[in-house]
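Here the complex is missing one protein chain, while the rest keep their positions.
What follows is chain A.
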């Protein structure tokens, strides 16, 4: 299974290494660094690299490379999934996953990695279990620790680990019992020049933040579960019950977790909340071009579209741009040729518009293809698919929890071809 792990920053520096079996020299990373040099973008580095004696499987996440060294056959996804869990664990413990955070908490990260794998095979990956073994740092705790001499390391086996509910720790107590569910839907769409939908689908996720005492047994039901086409669940959800009654029944982990992800039936037409009128043109003679983009609301179900952002990767031959925006502001990075227009709230009365001229490098040919626009947006209090949570019931505990559901629609991979 997983032999070693190296954390590498974008400039190629190895700043953490951990071995679960015999030590593998860090020179093995050279193969990876070579591949990284070759790739234009960090995303383009192949996830699986084959070297004479080892196999390198890496992920790129939060501007960090997590590189694992494998010696024998193992499902690559097994490793990839685990590496993502490592990243999520760091995020969960320290609030963010970045080079500085890892360097600041080097020892704790190392200890966590030690707990997560034994001989390269995952031992404890549930956040609830890990947090009982090695408690996450808080200011209060560090003060208490220095005063009382207690440590961050648990000395008994977490109750979750040996039980059949490894995701929940025992003895949870809250003064305010609350359970919040966020239904977040993302629209993935490709629109062509004329604005017609080439491809659109809705992917949703139910994020939960459950802070309930004891061992609550929750049942969440939807008004219209038939909408859901394909689902995947947190291990706590009882699948059979979903199959027979279309309700989510589960004993939740403590804290934040993703309860389910779903895909909305493809037959339902996807409402596209915005339209984009654009024209990007380059003149055949003279090194010049024009850009004119207008964004307007389309099917918004009466809600306001917020946080609208348009991102354009301009052609490499662009020398400079000179644009004016009627609303919001734009930034342009000449190095990466990345144009970001941050619009904010969409006002149907006064449509935001960005226009101006683009100038090309002298002598450069007219770009072949116009760059596509990536749209970002969010709509509060709306699940674009129309999914609605019906009710949440709790069994197994006596108190009355505070319950809340929030709906958000976002743009996922929303792309307008020009």
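FYI, a contact is a pair of C-beta atoms (placed from the backbone, for glycine too) under 8 Å apart; a residue touches a chain by one contact, two chains touch by 3 or more; residues count from 1.
Criterion: contacts and distances are computed from a predicted model.
One chain of this complex is left out of the view, and of "TATA-box binding protein like 2", "AP-3 complex subunit beta", "Translation initiation factor eIF2B subunit delta" or "Dehydrogenase E1 component domain-containing protein", the protein name its UniProt record gives is "AP-3 complex subunit beta". Among A:17, A:99, A:185 or A:254, only A:17 touches the chain left out of the display.
Here one chain is not drawn; of A:173, A:240 or A:350, the residue touching it is A:240.
Among A:9, A:71 or A:281, the one in contact with the hidden chain is A:71. The chain not shown here touches chain A at positions 1, 14-19, 21-23, 26, 39-41, 43-44, 46-48, 50, 55, 57-61, 70-78, 80-84, 106-107, 109-111, 114, 118-119, 121-123, 125, 149, 151-157, 161-166, 170, 188, 190, 192, 198-199, 201, 203, 214-215, 217, 229-235, 237-241, 243-244, 249, 251, 258, 261, 263, 313, 315-316, 365-369, 371-372, 374, 396, 413, 415, 417.
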